[in-house]
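Below are the structure tokens for one structure; questions will follow.
Just one protein chain is left out here, and the rest sit where they should.
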Amino acid sequence: MNAKLAALMANRRARQIAAVAVFAAVASIPLFGSHFTAFIFTLGVVYGLAAMSLSMLTGWVGQASLGHAAFAGAGAFATAKLQTHGWPFLAIMPVVVGAALLFSLVVGIPALRIRGLQLAVATLAFGYTAERGVFEQMGGGYSNDTVLHRPHAFGVDFLNDKNYYLLCLAIAVVLTALAANLRHRTMGRGMMAVRESETVFSHVGGNVASYKLAGFCISAVYAAIAGVLLGGLIANINKDLFNVQFGFYILAVAIVGGMGSLIGPYIAGIAFAWYPQLFAGVTALQYWTYMIGGLGMVLFVLLLPGGLVAIPKRVAELVHLLKLRMAKAAPDDEADDGEEVEIDLRGTILATPSANGASPATTIRSRAETSLIDADTGTSRRMRERQQLGSGNGGGPLLEVEGVSIAFGGTVALTDVSFTVQRGEVHGLVGPNGAGKSTLFNCVTGIYRPQEGNIFFKGTNLIGLPSYRRARLGIARTFQNINVLPNLTVLENLMVAEQAHWSGNLLRDALGLDAHHLQEKVERAAEANLDFLGLGHLTNTIAGDLSHGTLKLVELARALTSEPEILLLDEPAAGLSMQESERLGEVLRQLRDELHLTVLIVEHDMALVMGNCNRVTVLDYGRVIASGEPDDVRNNPDVIAAYLGTTHEEVLA
Amino acid sequence: MDLKLLFQTILSGLISGSIYGVLGLGFVVTYKATRVLNLAHGGMAMFLAFVALSFLHRHMNYGLAMILTALVAIAMGIATDWLIMRPLRHRPPLDAAVASLGLLLTLQGLAVIIFGAQEKVFPAAVPLRFISVAGFNFSYPQLLGFGCVLVAAVLIGVLFKWTRAGTAIRAYVENPDSARGLGVSPLYVSTIAWSMAALLAALAGVMLAPLTLLDSLRMPLYSVKALVAALLGGLNSLSGALLGGLLLGVTEAYFQGYVHVRDSVNYLPFGLVVVALLFQGFQGSRKMARAA
Partner (left out) sequence: MSLVSAACGDDKHSNNAASGLPGQPSQASSAPAAAGTPETPAAATPAAGADSSAGAAAAPQAASGAQTPSAAAAAGNTSSGAKSATAAAAPGAKSAASAGPATGSAKTPGGNAAPGGAAPGAPTPGQPGGAPAAAAGGGGGGATATGVTDTEIKMGMLSELSGPIAVYGQSFPKVAQAFFRERNEAGGIAGRQVKLIVYDDAWDPVRGKAGAKRLVEQDKVFMMCCTQSLNTNAALTPYMDEIKMPYIGVDGLSEEQYNGTWTFPIGTSTAALGELMGTYAYKTIGARKAAIASLTVPGGPQYRDNFKKSFLAAGGQDVYEGDFNTDSPDFSSFIVQARAKGADFITGFLTIVPTIRMEQAAQNQGWKPDKGFGWDTTAYVDKLIEFLGEYSNGTVVQNHMLPYEVDSPGLQEFKKTVGKYYDLKELTYSPWLALTGVAARLTMESIESCGKNLTRDCVREHVENIHDWDTHWGVKLTFHPGPGVAKRSNISSVFMKVIDKKFVPQTGIVEAPSFKKAT
């Protein structure tokens, strides 16, 4: 195992070295070519940087923009304007960043209400207005003062194309490195979580709006810097340089390079910069090049999902496919190890002991040790609170639902629902389908806003608070329909829960100065939680590859990682085998008894509910018809009539 | 304020607006049914107008030329769907958008190769005569253009509301899963939608060409504003796109006439979008929020 790991690491190191070598080789081509080569490469790098800004926006936050040319233009025009006032190039850069931020807020804040292609079109409108309105007002570039002079700094003459190329390359490398760094930090993980599922993100304490806005602003700043560099390359800037078509163009570069990739856009950018030069010497081919370029783009998108950067992956897939074919052709061959492992990975079952073979108890201890602890006391704030308050019944009310009513367009979902969850108890919420259980959960976690009534958590009224604030107060949940982030690994899924604890600083995060120990701790807590639920061996598996039952546990682990005080479980046993739900019951008790967690559980599995809950509340047609200890509820005539007493056949009849 | 002038200004705005609207309808149809942002729509309009023109140049009867163009349009729609959009069905939406961008370039290149780079006069269906009402002149082509938009809007509405294909599309848009359960094939829906979009493109192209001269590069540019118009309707409402187009056209004309701030008219597309977002949100986004 260790040897394997070492080999893997060595392999990775070798690949990194190879990548750096290839990069250095490609990047230095222009230094040996003519200034024209340097010009084209610079153009490619600038296209790449602009496309990378889109790649981040779409690949990370899941937003789309057709109007990024406007930010590029804003940067270039601001620079040219300030240069006429004698500002030195370097002093202008902060202003450019500021201008881009301002612009992006103007678009970003209203655009928070929309997403996907609607946002793309809204940004297109912005791009149009910027081109024809704002830049036009700034002279449109048709006067003598819209010349962007390249910097003359550090004693280097950047009028020399090769020097300018190196400058652009250096800026691009730094910005890309910052982005890459960001990607592996709280901010980057959060962005990707937003892309995958806004609901999940807000329910672990992440502020979706601010992340979307931050993603948009960062990408705008990158685009603006690309605009400045492009302006410096051409010198005379005008609005046509940053028109709507340029926005389309860089989107195409980003798609061809591979959305979400940081390197792909540069490769694609250089390809796009070179393409028009390919036929430069051929007579009367110019309209064929339109067509060939267009067809090429269509074919590329059709045949190469994921763009240029995905080519190795596609090749690997092809090879794998071929291997499978060959394996089929020769059935006597031993099934290779990879296959077995894969089955193992996908078919995890609950009863599997944790990977390191430790008993649940030790795992929990280790979990407690590695939770978000203060280094000195060895306990987290919330753990401490919970321990001080003791466990079991009588810990005082934690969650109080008071007279909550909600209706959707005439259909009443909840009417005057009131009940209290005591600190430290496992509280069951049951009722027939459509009784309003999930609606109630959604009211507690902030997806719905009840028309009447209040919900108190630790004495704070939750009404009006957004989901992420509630999550930060200590409310975590799982979903009836599984809600994981399918394209991220299991560990990354859990790491998102750091949002509940992080209120960080973007710049420090990008530079890697911030939240380092928080990150490590969350990581350790997440691993401990996985071990606790018997998922330790799945840490680096892509969540989308896992089975339904396993994903339910991943969700639970994620909820635990946010270190909640109350855990809302929405039908955790649905789809689990008998054995699995027994194990779930055990987990529930452990959560309560050993972690002192309060649990509110919606479940149809009556054995699970009655066997593990301290108290049970029964909903029917949006009303509370009974509340109390399991035995009392079981014998309540209303409950029997509404739900428990009727057999399945009778209900159907 | 001179009422006559105002009226004339609004009329002029309505003409631009109806063209934004018809182009916008085409965007909405494909977006609604297949979630594809078809950036090639303006290019399809341009190309189909060239096709119509080449029929007309063969001294064909106007009506016949239009019918043949419609057939070509349907073929183009189906081809686009089968060759490009279907394979991209399960891919991120921007992939399809960029593929459509590629299609736009392809069509522009093809148009120049086949029809030449020269701007072309596209004959109007009716001669340039005027009806004068209380001192206002309406030209026949303007009136015909208006008529076409109205007829197209009504036809599309009817198609969506009362025909089997339309019902299928609506059902599919409302709830793809249950529609699939009822036997509505998503492939059927997308084929219908793309041919309908191509037909709308042909209509828009043939309407636009007599007004603007026909050339391969400019016509797709009008679609930027048509897209904005469609967005004002939430990008998935047919009537919204039409109304959005008219709103954009009329406000533009009004700004050109009465707001004497240079280039103020160019702030409109984004301005309207922001206003719509701040005060109401789009139909689609509200729906989305409720569904979440």
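Order of writing sets the labels: A and B. Residues in every chain begin at 1.
Keep in mind that, in the parts below, contacts are C-beta pairs under 8 Å (C-beta built on N, C-alpha and C of every residue); 3 or more make two chains touch, one makes a residue touch a chain.
These figures come from a predicted structure and were not determined experimentally.
Colleague: Out of B:Val126, B:Leu221 or B:Leu243, which is the one that touches the chain we can't see?
Modeller: B:Leu221
Colleague: With the full complex in mind, choose from A:Gly33, A:Pro305, A:Pro486 or A:Gly575 the residue touching the hidden chain.
Modeller: Candidates A:Gly33, A:Pro305, A:Pro486 or A:Gly575; residue touching the omitted chain: A:Gly33.
Colleague: Determine and list the chain A residues touching the chain excluded from the picture.
Modeller: 33-37, 39-40, 43, 132, 136, 139-144, 147, 159-161, 230, 233-236, 238-241, 245, 248-249, 272-273, 275-287, 289-290, 293-294
Colleague: Can you name the residues of chain B that touch the chain not displayed here?
Modeller: Given the touch definition above, chain B has residues 2, 5, 8-9, 11-13, 15-16, 19-20, 101, 104-105, 117-119, 121, 128, 130, 132, 137, 139, 141-142, 208, 211-213, 215, 217-218, 221-222, 224-225, 252-253, 255-257, 262-266 touching the missing chain.
Throughout what follows, only the chains that are shown with their structure count from here on.
Colleague: Report the inter-chain centroid distance for chain A and chain B in whole angstrom, where each centroid is the mean of the CA atoms.
Modeller: 35
Colleague: Going by the contact rule set out above, which residues of chain A touch chain B in the complex?
Modeller: Interface residues on chain A, with respect to chain B: 58, 64, 110-111, 113-118, 120-122, 124-126, 128-130, 132-133, 136-137, 198-199, 244, 248, 251-252, 255-256, 259, 287-302, 305, 408, 447.
Colleague: Once bound in the complex, which stretches of chain B touch chain A?
Modeller: Interface residues on the chain B side: 31, 35, 37, 39, 84, 87-88, 91-99, 101-110, 112-113, 117, 224-225, 227-228, 230-231, 234-235, 262-264, 266-274, 277-278, 281-282, 284-285, 288, 290, 292.
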